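Note that one protein chain of the assembly has been removed; the remaining protein chains are unaltered in position.
Going in written order, the chains are labelled A, B and C, and every chain counts its residues from 1.
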Amino acid sequence: MAEKKYNYTPKDFKSDQEVRWCPGCGDHAILNAIQKAMAELDIAKEDYAIISGIGCSSRFPYYMETYGFHGIHGRAGAIASGTKTANPKLSVWQITGDGDALAIGGNHFIHEIRRNIDLNIILFNNEIYGLTKGQYSPTTKYGHKTKTSPFGTVETPFKIGQLAIGAMGTFFARTIDGYVKESVEVYKEAEAHRGTSLVEVLENCVIYNDDTHADITAKATRKQRQIWLKNGEPMIFGENDDKGLVLNGFKLKVVTIGENGITKDDILVHDSHEEDPILHLALSNMKYPEMPVAFGVIRETKKMTYDAAVEAQIAEVQATAKIKNMNDLLTSGETWTVNN
Amino acid sequence: MAEKKYNYTPKDFKSDQEVRWCPGCGDHAILNAIQKAMAELDIAKEDYAIISGIGCSSRFPYYMETYGFHGIHGRAGAIASGTKTANPKLSVWQITGDGDALAIGGNHFIHEIRRNIDLNIILFNNEIYGLTKGQYSPTTKYGHKTKTSPFGTVETPFKIGQLAIGAMGTFFARTIDGYVKESVEVYKEAEAHRGTSLVEVLENCVIYNDDTHADITAKATRKQRQIWLKNGEPMIFGENDDKGLVLNGFKLKVVTIGENGITKDDILVHDSHEEDPILHLALSNMKYPEMPVAFGVIRETKKMTYDAAVEAQIAEVQATAKIKNMNDLLTSGETWTVNN
Amino acid sequence: MDKKSRIEKEDVVIRFAGDSGDGMQLTGTLFSDTSALFGNDVATFPDYPAEIRAPKGTVGGVSGFQVHISHNKVHTPGDYADVLIAMNPAALKANEIWVKPGGTIIADIDTFIEKNLKKAGYKTLDPFTEDHLESFNVIKAPISSLTQETLKPTGLDNKTILRSKNMFALGIVFNIYSRPLDYAHNFFATKFAKKPQIVEANDMVIKAGFNYAENTHALPSYRVEPAKIENGLYRNINGNKATAWGLIAAAEKANLPLFCGSYPITPATEILQYLSDRKDLGVKTFQAEDEIAGICTAIGASFAGHLAVTTTSGPGLALKTEAAGLAVITELPLVIVNVQRGGPSTGLPTKTEQADLMQALYARNGESPMPVIAASTPGNCFDYAFEAARIAIEHMTPVILLTDGFLANGTSPMLIKNMDTLPVITPKIAKEGKEYLPYKRSDDGLMTREWGVPGTPGLEHRIGGLEKMAVTGNVSYVPSNHQLMTDERQAKVEQVVAKVPDLQIEGNPDGGDLLVVGWGSTYGHLLDTVTEMRDEDVNVSLAHFNYINPLPKNVADVFSKFKKIVVCEINSGQFVNYLKINHQNFEYNQYNKVQGLPFTVAELKEEFTNILEDK
Partner (left out) sequence: MDKKSRIEKEDVVIRFAGDSGDGMQLTGTLFSDTSALFGNDVATFPDYPAEIRAPKGTVGGVSGFQVHISHNKVHTPGDYADVLIAMNPAALKANEIWVKPGGTIIADIDTFIEKNLKKAGYKTLDPFTEDHLESFNVIKAPISSLTQETLKPTGLDNKTILRSKNMFALGIVFNIYSRPLDYAHNFFATKFAKKPQIVEANDMVIKAGFNYAENTHALPSYRVEPAKIENGLYRNINGNKATAWGLIAAAEKANLPLFCGSYPITPATEILQYLSDRKDLGVKTFQAEDEIAGICTAIGASFAGHLAVTTTSGPGLALKTEAAGLAVITELPLVIVNVQRGGPSTGLPTKTEQADLMQALYARNGESPMPVIAASTPGNCFDYAFEAARIAIEHMTPVILLTDGFLANGTSPMLIKNMDTLPVITPKIAKEGKEYLPYKRSDDGLMTREWGVPGTPGLEHRIGGLEKMAVTGNVSYVPSNHQLMTDERQAKVEQVVAKVPDLQIEGNPDGGDLLVVGWGSTYGHLLDTVTEMRDEDVNVSLAHFNYINPLPKNVADVFSKFKKIVVCEINSGQFVNYLKINHQNFEYNQYNKVQGLPFTVAELKEEFTNILEDK
C-alpha cells in the first residue's frame, strides 16, 4: 500500500462547536465513526464538503472541522449535487435523516441516485422526526403510535434499499450507529465508490423512538440476526458461523451448514458488483425474524458518474470548438456594421 | 355477470372542448381508450374525478365529460391524494406525463404509491417534455440530443416499473398509446385494483420525440418484441407463439418451445399477485433486443389502501369515543367556572 | 398557613428555569393550570432551546417557562419576573436579566458547584456577587439534596429521585402563592395510574417543597385573588390548540367534514397533532411528504367538498405559495394557517416574530389576492381560525390566518362558548338539477362562484390553473377576459369587508395625542402599555388589527382622530408599509424589534413617551 499523504487523527475532524445531541443519541457514535473514517481516508481536510438538510442528524456539519453547509429541510441532496457538479474534486458528503431525505427530500434523493452523482449519502434512519419532537416518518413502522399518529400510522414505510434500487442506485450499504468499527469500513467503501453511495445507518433516537432497531442491533443477538456481507465471500452468519444463504428458485433461503449435506461451498457468494439489481434487492429486503438482516456493502456497481460525464462532455466540445471566449461568441454568426 | 347499471358509450365521456393536441400525437388514442374503458366500467359518470398536472398530456381532463382538475406542474399526485382521501367513493384518475410525474412530481409519485392510495395513475411516457417544446425528461434515453442536451444527455433514465416497485408499488402495468383494445383492458384492471394502480403508456410525441418507442411498438414486429402478460397464463410470445420465458437461476431467459425438449409446461406462468417484487422487477425490466418487452398487468398485489385505512381508523375510534361533537370537546378535561 | 402575613398582590410573574431535562415546562404548566382552576387569569410563555436536549448545564440548554397570574385580565406573560426559580447556574445566568429589580430568586444551591458554574460561564464561585445580584432577594435552597433526603425512604434509585426535584420547586411556589396541591396530585394520579409509587413520590416531594417554604422565613408569601373576568365556563388553552379547535368548530357549523394536509414544522406542528387526536370528531389529517403536498392534498380535498386546511410556519409557507395561487384561480375554499417564527430562512425556529406579513400578502406569482387575518391572543386563535374558515367557505377563497410562536405556545384562559351561539356558516354548494356554470358569480354582492362537488350528478366540470373564461370557466386567452377576471378576483376579496367589524379604539374613541397601532400577537403588550399610560393620564389609545386584507372600513376615520400614530411590530416594518400603500395620507411613526422576543411594556412606554415628547 502506498504511503499516506496525510496523518490525520479523528481529532483533526472535530470542530470547536459543542455537540448538542441528547445524551445517548445514536448520532454521537456516527460522528465518531465518520471522523475515524476520514482520518483513515487519505483526503485533504479542505477537500471535504459536508452538506446537510434540517433535522437532529443534519446538525452534523457543525461538529466537523471541514467545509460544511447546514442547508434547508430536504434540500441537502440538491445542494450537494450542485457543489459536486461544480467542483468534482471535492469529496462531498450528504448527511441526512429519514425525514429529510425521504419525506420532503424524496425527489432530490431519487434523482441524485439516478444521475449517479459522486456523493456519499449518510442517511441516519431513526424512523422518526426527531427535531420536531416525534412525528412519524416515511420509515416509521406500520401501526406505530407517534405524536401525529395517536392511533397508529396507516402508512407502509419505505424500504430504503428498495427505493434506492428503484432509483437506479449503484451503491447501497447498511450499518448501525454504535458499530463504529464496522461503520468505519462501510464509510470508507462509500467514499471509494465513484457514484452515489447510499449508506443507511440504523440510528437510535433515545427520546422519541427508543429501541426501534433493538431487535436487530442488540450486540447479544447480533450473530443470529445480522449478516455482514463482504464481496467475494460466502453469505454466512449465525452464532457459530454455521448458517448460510442459498437460492431457492427466485427466493433466498437460510440453510445450516452441516445439515442435509450442505457444505460451505453450497452457500451463495456475495457479488456486490453484479449489475442486475434483482439479487441485491432480495438481500437488502431480508427481514428479521424469518431471515437475518443484511449489513455491509450490499451493492456496488460501476457506472459513469454524472459529474465526470459533464466534465468529459465539456472537454470534448472544447477540443474542437471555434468559440473560445465571449468576444468570439458575440461576433459569431450574423452580424452587421453600422457606419453612418 | 351482473347486469350493468349504466349504459354509457364512449361519447358520454367526451366534453364539448376542442381537442388541442397535435395531429398524430399519441395522446388522442389514449383519450379514446380511456373513454372506451369508462363506458365499459360500471361507474356513475359523476363519480369520476380526473386530475392532472401540467404538460401536453395533462390537458386531458378538459376533454372528459367528468369532474376534472387541471392542476399545477408535478402536483397531480398530491391533489389526487387529497381528493381520494377526502372522498374514497370517487374513482380518481391521475393523468400525468414523464416530466410531470417523475421530474417535478417525483416526490408525490413515490409517496402516493407507498401509501397505496386507491388511485389510477396513467403516465403518458413520451420520454420528453412536450409542452415546453422538447427538453429531455427523466425517461429520455441516455445520450439523446434535445433542446437542453445539444450534445446528448449524461443522465441515466428511470425505469418506471423499477421506480414504482422501489416505492412499494402494488400495481404496475404497461401499454401502448395506439393499442386501444389492449389498453382498454389494462385501464379496466387498473380501476379494478384497490390501491395505487400505475399504468405506463408508451406514447409518441410526433413533434419532439417521434418514434422513440418505434422499435418496440411497431405493429409489424410486435409479436417478436412484445410479450403481453396475463395472470395465470404462461409467458409466451413470438411470431408463432413459440417463444417463452423460463427461470435461469436469478435471471429470466427466452426459450423456444419445441427446441431442446422444451414444452409449454416448462414456461413460467405469470403470477401478478405474488407479493415478493423480485420477479415482477425482472419482468418489468426486460428490454429489447435481448428480451421481449413486457406489457399488460405485470404486478397486482393486495394490500389495505390508505384511504380505506383512514376511514376504518376513524370508525373504530368513533365507535367508543366519548366526545361526539365540539361542545363535548370544549367542556372536556379541566375547566372552571367564573361566577363573579 | 397563617403563620406569616400574606401580601395581597394584583399581579405576579413567575419564571421557572432549568436544564432542558429538568422538566420546567411541566412544572410551569402545573402551576399555571392550578392557578387557572383557582380562578386567576393566566398567560404563559414557554422559552425552550432549539435542540431537543442541548448540552446539560450550559446556557444554551436552559429551558424556561414564564407564568403571569392576576386577578385582573391578563394580556401578556409579563415582561419581567417577580420570582425566578433557577434550578442550576446556567438557568440563573440565562435569566437573571429577566427578574424585576428587587425580585426574588430561588436557586437550587446544590447545583452551584464549580463544574456547573464554569459550564454556565461564570468566572468565580460566587455568581451572585459576580453578577451583582445583591439587590435581589436571593434564596439559596438545597433543592436537590432535600429531594434526595425526602425520597430516601422510598428506595427509588438516585436518577429517578433527582428527576423529581422540579416538584420540590413547584411545592415552594405553591406555598408562596397559597395554591392547593390537589390539581398536581390528580395529574400524577391519572398519568401514573399504574405506578402508585411514582404518584406517592411526587406527592411527597411537592409537600416537602411546600413545607420547606412554609418553614423558611426568608420567603415572601403572596396570594393572588381570583381574576375579575367575564362570568362563564373557562379552560386554559394555548394558541395552537385553540387554532385546531376553531377549525373543527367551523367545520361543525358549516356541516362539512374537515381535512388537514400538513407537514410538521416548529412552531405549527402541534396544530396537526391536535387535529390528529380528533378522529372521534371525524377529522381527517394527512401528514404529507412535504409542505407542497400538504397544501395540494388540501386543495384536492377542497375540490372534493371538504373544509380544507393546511398548517405551517414561515419556510413552509414559502413552499406553498405556488399552490396557493392555484387555490386563488380555482376559487376554492382553503384555510392556510401560518404560525410565524424568526427568519429569514431557518432563522430562529423556536422564537417568535411577525415577519411573514408581506409573504402572506404578496408571495404569489401574478395578481393573486387573498384575505389575510391575524389572531391576537392564544384564546382568540379559536375565534380567528373559525373566522378564517368562515371567510374561505362563504367567499370561496383561500384565506391566510397568521399566528406566531408567542401565541402558539402561550396559554390564556378561554371562555367556552356553546356551539349554538356561534354563527352558522353556509357553504355555496351547487345543487343537482340546475344548470351549473362554474364561474358564474353570485348576485348577493359577494361575487362568489358556486362549489360543484364531485359525486353530484350533472355538475361535471373542469377547473384548473389556466386563466378561465368568466361564467363558463373554460380556458381563455382572450385579453379582455383576463383583465375582467383579474379585476373580479380582486373585487371578490374586497367584498370580504362586508362582514369585517370596524376597527375599535381602546382608550379614547374621540381621538387624542397618540394612536398606537398593532396587529396580531402584540395585542397584550400594547394594551397593557396603553392602559398603564392612560392611568398616568397620558392621552394615548390603541387600535389593534385582526383583519389585514381587506382592512376594516373605518381605518382612515380612526387614524384621522389622532395627532400622531405609531405602528409597532415584531419585524422591520411590514404592516406600516402596507398601511402606506392603503392609507398613504397619514404620517406614521414606527417601533420595530427583531430579536425573537415579544415587546416589553417598559420599552414600549419609553418609546411612546419619546414620540409624544418629539424626541
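To be clear about the criterion, a residue touches a chain if its C-beta (ideal position, glycine included) is under 8 Å from a C-beta of that chain, and two chains touch if they have at least 3 such contacts.
None of the values given here were measured: they were computed from a predicted structure.
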- Message: For the full complex, can you list every visible chain touched by the one that's not shown?
- Response: A, B, C
- Absent-chain contact - pick from C:A363, C:L422 or C:A470: C:A363
- Item | Options C:Q483, C:S560 or C:N610, residue touching the unrepresented chain | C:Q483
- Message: Please output the residues of subunit B touching the missing chain, sorted low to high.
- Response: 18-23, 25, 54, 56, 59, 70, 72-74, 103-104, 106, 129-133, 135-136, 138, 147-151, 207
- Touching the missing chain, which residues of subunit A? 15, 17, 44-49, 51, 54, 61-62, 64-72, 75, 77-87, 89-90, 107-108, 111, 310, 313-314, 317-318, 321-327, 329-331, 333-340
- Query: Please identify, in ascending order, the residues of subunit C that touch the omitted chain?
  - Reply: 49-50, 60, 292, 314-315, 317-319, 321-322, 325-326, 328-330, 342-349, 351, 353, 355-356, 358-359, 361-368, 464-467, 477, 479-480, 482-483, 486-487, 489-490, 571-572, 577, 580-581, 584, 593-597
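In this section, only the chains that are shown with their structure count from here on.
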- Task: Round to the nearest whole Å and give the separation of the Cα centres of subunit A and subunit B.
- Result: 30
- In angstrom, rounded to a whole number, how far apart do the mean CA points of subunit A and subunit C lie? 40
- Item | Sites on subunit C at which at least two other chains make contact | 279, 289-290
- Query: Which residue numbers or ranges of subunit A touch two or more of the other chains?
  - Reply: 104, 106, 138, 151
